[in-house]
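Let's look at subunit A:
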Amino acid sequence: MSFEPRIVAFLCNWCSYGAADMAGTSRIQYPPNVRVIRFMCSGRIDPNFVLEAFLRGADGVMMTGCHIGDCHYIDGNYKTANRYEFLKHYLDILGIGADRLQLEWCSAAEGLKFAQSVTAFTERIRALGPNPLKEGGK
Partner candidate 1 sequence: MSECFWGWSMREDLRKNGESGGFVSSLIESLIGDYDRVISVRKTGTVFEGKVVDLKDSSDVKGIQGALHSLCINMSAYIKKGMRTAIVLKPCDAKAVIENMKRNHVDRGDVLLIGLNCGGTLSPVNTMKMLDVEYELRPDEVVKEEISKGNLIFFTEDNEFSKSIDELEESGYGRRESCRYCNYKIPSVCDIACGNWGTPAGGKVTFVEIFTQKGEQAVRSAVEMGFVSVEAPSEKLVMVRSKINSSMKKLARSWKGKVLDPIMELSPIDRLNYITNTLSPCIGCYACRKACPVCNCTGDCKCLQMDPDDVLPIPQYHAVRLLHLMESCIGCGNCTDVCPVDIPLARLHQLFAKAYEDRTGYKPGMSADDVPPLSRGDIPEGH
Partner candidate 2 sequence: MSHRCQEVISLKVIDSHCPGCSILCGLHIIEDGDEIDIDFQKYCPINSGKLCKFGIDLPAIYKNCVETCMVDGELVCKDECISAASRALKSWSSRSKGKNGLVLCLGDATNEELLSLKDFANALGMKCSSGLGHFVGNITNVPLFHDFTGFDIIENSKNIILISLDPYYQYPLVARKLQMAKERGSCISSIGPEGSHLETICENIDLCRPNEVLKRLRELSQHVDRFSLFITQLGIYADPSIVAEINNICSRTSSRVKYLKDYANSEASLAMGFDNYGKSIDEIVSEMESGVITALILVESPLFDTYLDNDRFMKACEKLDTLVVIQSSMPKNLPSNAVLVPLEAFYRRKGTLINVCGRFISMGGDLEGTPDVLRKIMAGLSSAPIGSFLDLTKRSREAYDSWSANNIGYEIVSVPEHNALEGENIHLYVTNPYLLRGMGHQLVKRVGDRLYPEMLKKERYVVKQRVADGVVLSYQRDRRFKGIMGLYE
């Protein structure tokens, strides 16, 4: 059986969730591999959520939020950016690989950008293969 990546996407309610919505309503195609989880702000994405997604078998995790400067809560996404940088090092040292995590800034109007980045990310994960934790674990 060919490998279909399972991707978890954490979306910010005020922007990327709208973008995903827009991509849907304007019939822009993007792969069905993403499972979307909505947050009120990307700043609410606790690094643990990302870890947990990987531990439970996600092949890739996407974090998305408003463009820098556009966060509804002013600086929520600054924190996201810092955590993202930190998590990348962590995943790399752990051996899961930093490539499996992606941060994307995406406003509510950028339906196309959202669809494109999901597509690109899915392809990247497809090339990387399944989450190495799954092989030993389950």
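Just so we're on the same page, a residue touches a chain if its C-beta (ideal position, glycine included) is under 8 Å from a C-beta of that chain, and two chains touch if they have at least 3 such contacts; residues count from 1.
Per the selection procedure, all candidates are chains of the complex that A comes from, given by their letters.
Everything numeric here is computed off the predicted structure, so don't read it as measured data.
Subunit A shares a touch in this complex with candidate 1, selected from 1 or 2. Touching candidate 1 in their complex are the following residues of subunit A: 46-48, 51-52, 55-56, 68, 75, 78-79, 81-83, 85-87, 89-90, 92-97, 105, 132-138.
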